[in-house]
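In what follows, a single structure is set out as structure tokens and then discussed.
With one protein chain held back, the other chains of the complex are shown just where they sit.
Which chain is which? They are A, B and C, in the order written, and residues in each are numbered from 1.
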Amino acid sequence: MSNYQDIKQQAYEANMQLPKLGLVLFTFGNVSAADRSKGVFAIKPSGVPYEDLTPDKMVIVDFDGNTVEGTLRPSSDTKTHAVLYKHWEDIGGVVHTHSTYGTAWAQAQKAIPIFGTTHADHLTVDIPCAPPMDDAMIKGNYEYETGFQIMNHFESLGLSHKEVEMILVGNHAPFTWGKTAEKAVYNSAVLEAVAQMALLTQQINPQAPKLKDSLIEKHYERKHGAGAYYGQQ
Amino acid sequence: MSNYQDIKQQAYEANMQLPKLGLVLFTFGNVSAADRSKGVFAIKPSGVPYEDLTPDKMVIVDFDGNTVEGTLRPSSDTKTHAVLYKHWEDIGGVVHTHSTYGTAWAQAQKAIPIFGTTHADHLTVDIPCAPPMDDAMIKGNYEYETGFQIMNHFESLGLSHKEVEMILVGNHAPFTWGKTAEKAVYNSAVLEAVAQMALLTQQINPQAPKLKDSLIEKHYERKHGAGAYYGQQ
Amino acid sequence: MSNYQDIKQQAYEANMQLPKLGLVLFTFGNVSAADRSKGVFAIKPSGVPYEDLTPDKMVIVDFDGNTVEGTLRPSSDTKTHAVLYKHWEDIGGVVHTHSTYGTAWAQAQKAIPIFGTTHADHLTVDIPCAPPMDDAMIKGNYEYETGFQIMNHFESLGLSHKEVEMILVGNHAPFTWGKTAEKAVYNSAVLEAVAQMALLTQQINPQAPKLKDSLIEKHYERKHGAGAYYGQQ
Partner (left out) sequence: MSNYQDIKQQAYEANMQLPKLGLVLFTFGNVSAADRSKGVFAIKPSGVPYEDLTPDKMVIVDFDGNTVEGTLRPSSDTKTHAVLYKHWEDIGGVVHTHSTYGTAWAQAQKAIPIFGTTHADHLTVDIPCAPPMDDAMIKGNYEYETGFQIMNHFESLGLSHKEVEMILVGNHAPFTWGKTAEKAVYNSAVLEAVAQMALLTQQINPQAPKLKDSLIEKHYERKHGAGAYYGQQ
């Protein structure tokens, strides 16, 4: 029995949610789950079809991206996950997908405008889109630099990763995170739904205004504020 | 055995139709079913996943929004349901979803134009879109005021809630109602289908005219008029 | 045992294909199957959910629209079917749906342009769209007149119902037919697929030209011509 059975199980279950939620084709996505006490995370092995996954196939990696346990090669995006875990010390799960609408916004190099309460139930700003990386970062330690591209864009916008748990990487695709792998997967599905509705909104009304501040605040606070009353206690 | 077993069962079954009809992601929707003789309605508990619902988890609430029976917190939209039941005395079910196309029209702040007979089979006017509420209403008793925003918009347009059983709340999403919870769910699915077809119609022909009066009258009357001949007697 | 068991079974099976192929929501569609030797057709009862259908519930109607056998009320579109059977003596099945993309083109009052070989595999011209009926026809014997609107539009375009087995009725939705009910259902699914691809084609390239004559002829003839070589002999 592995010392990391818990996070292997969590990562396995969270990965299996991706095809079920329609967020991946073939192996175009990956989820990891961290164990902060041990300084490691469990992540999907690279290129292995979802139908062949088992908890035991998850690879254990430390926050510098070194494999700690497992015979399979970890996801090619492992270093991006590692960077985010290392620098954002309160996240427990990271997800990367090429979901259809989220990826289309990333390819369009556009942040997803906040048009409605579905969006504001989860975050109070446009879903940010980091610009494509510069050539030196791409030709260098690409996946490692992707993590920094994400963090740098958050810093440049003054955003907190605790409040905004999702981003598009320009020309690439969405990344999401959360307290747990399960929450990070939830965020990926929310991003995809919001991305589709935002495109449809602009098609119906190219002059659609963004949501006004009072509605943003109301919806975000009823789910996340001190006096939140959404869900069970 | 609860005194409200009937409406708990009705509300449970109607709620379970939402994911089956593709109208909700996660917990982004809720259905209630009223018992007029007892002055209460059964409603989905807040934030509980559909796969975990049972009839016994439905919460019983009176028409002022007070919980009468149940240990779980009712849907965060409960007060909107309560207001509609209190003021529209002949409705027996209310539904709220964030269905994709309906929500996109709400975010676009546009009524859904009546373009065809699918629409006219159910109502004779554009599906109305109430404007976003003013800031005082939002910062105040928000969900309670949402009910009034709906009723006020119907009044301003001279619409009857008996003939038009659906609305978009601007920047938010659809609400529907009906004699029963089952009928209200049916109306939510109709709204979503009509919303999608209306967008596609405008994409094919930006100058598409609305349905003419004679066709509106014919289709509505054959389903709802004195001489209706659609369905079984 | 009914004298009409064969067509009841055919109509039942063909009706059940509509939800399976994603062509109907609730009861928004109907299929009939004719027995030419007996001068009747079997058609879906009006407003009965597909999951409650059985072969025995099909209603037997003659080509003037009179019910010959069955306790349920036939589809509200029955007279349209009757007119087509009466005047087009070689068809054995008729289908009406409100399928999403086909209905959007009908609402847009536009024929579906022939853009590719998928279209030309089935017909050599745009899928015609009959204009909305005039008010006298609508206020009169509406469903009966719908049949004549379809036939008149074919005549005005010089089309043969043997070669073009589908039409859009403006502001309403598609009708299709064929030698059998099964073939008519097949045509409904083809119309919907072609309708979706035509809209996408125009979105990608608003100046997309129609398919040229040589390709139209080649694809149609390889499936339908004297030297057809598609399918088994």
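The rule is short, and it goes like this: contacts are C-beta pairs under 8 Å (C-beta built on N, C-alpha and C of every residue); 3 or more make two chains touch, one makes a residue touch a chain.
Everything numeric in this text was worked out from a predicted model, so none of it was measured.
Asker: I'd like the shown chains that the missing chain touches, ordered by label.
Answerer: Missing chain, whole complex, touching shown chains: A, C.
Asker: Among C:Thr67, C:Thr118, C:Asn141 or C:Thr180, which one touches the chain that has been omitted from the display?
Answerer: C:Thr118
Asker: Of A:Val48, A:Val68 or A:Leu159, which sits in contact with the chain we cannot see?
Answerer: A:Val48
Asker: Return the single residue from C:Ser37, C:Thr54 or C:Gln232 that touches the missing chain.
Answerer: Selected residue, touching the omitted chain: C:Gln232.
Asker: Identify the residues of chain A touching the omitted chain, counting contacts across the whole complex.
Answerer: 25-26, 28, 45-48, 72-73, 76, 98, 100-101, 103-110, 132-133, 135, 138-139, 142, 171-173, 199, 202-203
Asker: Can you list where chain C touches the absent chain?
Answerer: 115-118, 186, 189-190, 193, 196-198, 200-201, 203-205, 208-209, 211-212, 214-215, 218, 222, 229-233
Note that in this section only the chains that are shown with their structure count from here on.
Asker: Mapping chain-to-chain touches, which pattern fits: line, ring, star, complete or other?
Answerer: Per interface graph, the chains form a line.
Asker: For chain A and chain C, let me know how many angstrom lie between their CA-based centres, rounded off.
Answerer: It comes to 46 Å between the two C-alpha centres.
Asker: Note the residues in chain C that touch 2 or more other chains, in rising order.
Answerer: none
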